[in-house]
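In this view, the complex is presented without one of its protein chains, the others remaining in place.
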Amino acid sequence: MSIERRKERIDRPIKAVTDDIFCLSSIREIAYLVIPRMLPVLGLLLLAFFVPQYWRKVMVITFVMGMMALSWDFMASCGLTSLGQALFFALGAYSAGAMNHYFGLPIYLSIPLGTIIGAIISTACIYPTLGLRGIYFSVVTLIIPLMLMRIVETTGIFGGTEGITGLSPFPGIIVTMAVSMIALWLTFFGLRRLIDSDYGHIFVALKDNDRAVEASGLSIRWFKVQAIFIGSGVCCFSGAFMTHYYMSIGMSAFAIDLSIFPIAASVVGGMGTLAGPLLGAIILGPLSEALRAFGSYRVVIYAALLGTFIVTLPEGLFPYLARKYQQIERWVEAPGGISED
Amino acid sequence: MFLSVLVYGFINSVILVMVALGFSITFGISRVANFSHGGFYVLGGIFTWYGLIKMDLPYFLSAILSILIIGALGALMYRVVLVRLKGLELSEVIATLSLGIVILELLRGLGVFGYEFRNPVFIDGSVDILGVGVGIQRIIIVCAGALLLILLHFFVHHTKMGLAFRGVAQQEHTALSVGINPNLVSMLSLAMGSIMCALSAVLILPLGVISVDEGYDILIKALAVCIIGGLESTIGVLVAAFIIGYIEALTSMYISSSLTSVVPLACMLVILLIRPSGIFGKSKEIEERV
Partner (left out) sequence: MGCTKTISKEGFMILWKILCRITLVLIALLFLASHVSFAAPPPIVIGVPSSFKSIEASEGLKAITLAVEEINAKGGVKVGNEKRMLKVESIETRDMEPGVPLADALLANEKLILEKKPHVIIQGPTRSEVLLAAMDLYAQYKIPSINNAVASKFVDQYKSNPEKYRHCFRMFDGKYVVAGLGKVMEKMNKEYGFKKAYIVVQDAIWAVGIANGMNAWYKANGWEVVGFDKYPTGASDFSSSLIKAKNAGVQVVFPIFDMPQSGILVQQWKDMKVPAIFAGFISPLMGSNAWKTFGEKIEGVINIVFDGGNLPLEKYPPAKKFYDAFTKRWGEMQVGHKPAVDYDGVYAMVRAIERAGSLDPDKIAKELEKTNMVGATGRIHFADHQYVFGDDPKVDAISAVYQWKKGGKRVPIYPDSVAEGVIEKPASMK
């Protein structure tokens, strides 16, 4: 009888220990849990000090785009896959820009106000479409930014094609990096906590089985509105931040580039787990900068990566890495042969 | 002036029909939203251009070759990419969209920009219709469009293959049990959709220049027509194309030429809010509405 082998995957011993109260039993267990979380935070912090000036700017942009990826993933976890994150980004950006330009508010007021107003307007925009499911919702989110872009271009409101320039800048690169980094980690850890909490479970239930939610006496629409508000709020913050970072805002805030990036980051990093899109953003952000020399081919490589990942590694990088970290794979004997049915 | 709107609106509508037909066929039969429609369209035009201008082939041959290549490309895309993603709607959309972007941006990177990238019209000249001068190419497009619709109707309703297509669209498992291979049928439907896409490119692109941004535009227009008309119905495509075509013409003439590009988007939005399955779509109210 030939010995057949199969691949077995089981949790690492240390993972089994840390799953329970015993995670506090020694430094080793605590480290096992804390290091994967602290490593990126501290690592990026250190990196921020050592990279050349130009790459610092790239890091700031990566953080902001990472927040957009997080917001996309959050909304996707609630069952709302939007193909138009650019919409929320632009609404936040224009709100902050308008606050700053037309009302003369200083930067530390215009960004928060821009975020909140942007989130309110985004929710209002999306509200009528909350009755749609699946692909229809995605298509609507794809076309609204395109439409708004054309309308801004034609009617010339908010500066039209030339946009609004000369907005107040950030006081120095240190402040910029600090704000963006803090905002990123707050969003990331905050959203993770949110999804894991009881309140967050309702959002996840919206995706899995929304009729169960309705049957429990909770209004689907109202919770979807809340999900959109939170998700778009994060995105609006990105928009408001970038407006002041570049001291200008224009029609290009609706660009399809901005809608594709969060999707690409999520596909590469792993949809559903908030850490995945962040990982994806951290990979794709500097990568797309490094590829700038290729000009238009950059988008080609981007899209090719996206397509390849979705076909070959649909779960994304993060689940793959997490699996390696938490489980061991090994070949074991399968006495009696592997059953074939 | 109203007569000219009538004439040009009609031509505009037929162009929309041709553009959207390929997309509608693919979605109607294999349930795959082929977001690389725009990419195939521009690629079809470029292959024709290449054959004609760079390799000095006769126009007819160049066009036929390009249409066949695009058809093969569509089938290949199904076989390699989409067959693995069957049923995962979002992944299909992303995969096809990224393929479309790869094609378009690759062309852009290779320098497809400028007036030299145009296919010449088949016959130069113009005729007077109802007092409006109309280029002969446009008349050819209208005739070809009508012919295509008739052929399509005949194919889908009266040939064995066409019936197989409809069978797979309605109930895949039942089709399987009567011996129709759904994978093969889906692959062929994708090939057919791509062939139609390339055919419309060959006919319509001579009216203007081949430009990469047009690819994105085409995708939006096809989406608009299919969604407004209902994703599985050919009549829907026809009616929706005429509605959008005429609204566009009227807007351009009487309101403002710069708002024309907003029309398909606005119409799409309106329909999605009132009746998401489209005018002629089979009403799936419960599945779509919450």
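By letter and in written order, the chains are A and B; residue numbering begins at 1 in each of them.
Quick note on the criterion: a residue touches a chain if its C-beta (ideal position, glycine included) is under 8 Å from a C-beta of that chain, and two chains touch if they have at least 3 such contacts.
Everything numeric in this text was worked out from a predicted model, so none of it was measured.
Touch, as defined at the top, links the missing chain to these shown chains in the whole complex: A, B. Taking the complete complex into account, A:G163 is the one of A:G163, A:G200, A:P262 or A:P319 that touches the chain left out. Contact with the chain that does not appear here is found for just one residue of A:I116, A:A178 or A:M247, A:M247.
Although one chain is not drawn, the whole complex shows that of B:S13, B:S62, B:T260 or B:S277 it is B:T260 that touches it. Considering the complete assembly, chain B touches the hidden chain via residues 1, 4-5, 8, 12, 108, 111, 113-118, 126, 132-135, 207-209, 211, 213-214, 217, 249, 252-253, 256-258, 260-261.
Along chain A, the points of touch with the absent chain fall at residues 52-54, 57, 61, 150, 153-154, 160-163, 165-166, 242, 245-250, 252-253, 255-258, 292, 295-296, 330-331.
Following the convention adopted for this analysis, only the chains that are shown with their structure count from here on.
Centroids of chain A and chain B (each the mean of its C-alpha atoms) stand 33 Å apart. Taken together, the chain B residues at the contact with chain A in this complex read 33, 81, 84-85, 88-91, 93-95, 98-99, 101-102, 105-106, 108-109, 216, 220, 223, 227, 256, 258-259, 261-262, 265-266, 268-269, 272-273, 276, 287-290.
Considering their complex, residues 81, 83, 128-136, 138-140, 143-144, 146-147, 150-151, 153-154, 210, 220-221, 256, 260, 263, 267, 294-297, 299-300, 302-304, 306-307, 310-311, 314 of chain A touch chain B.
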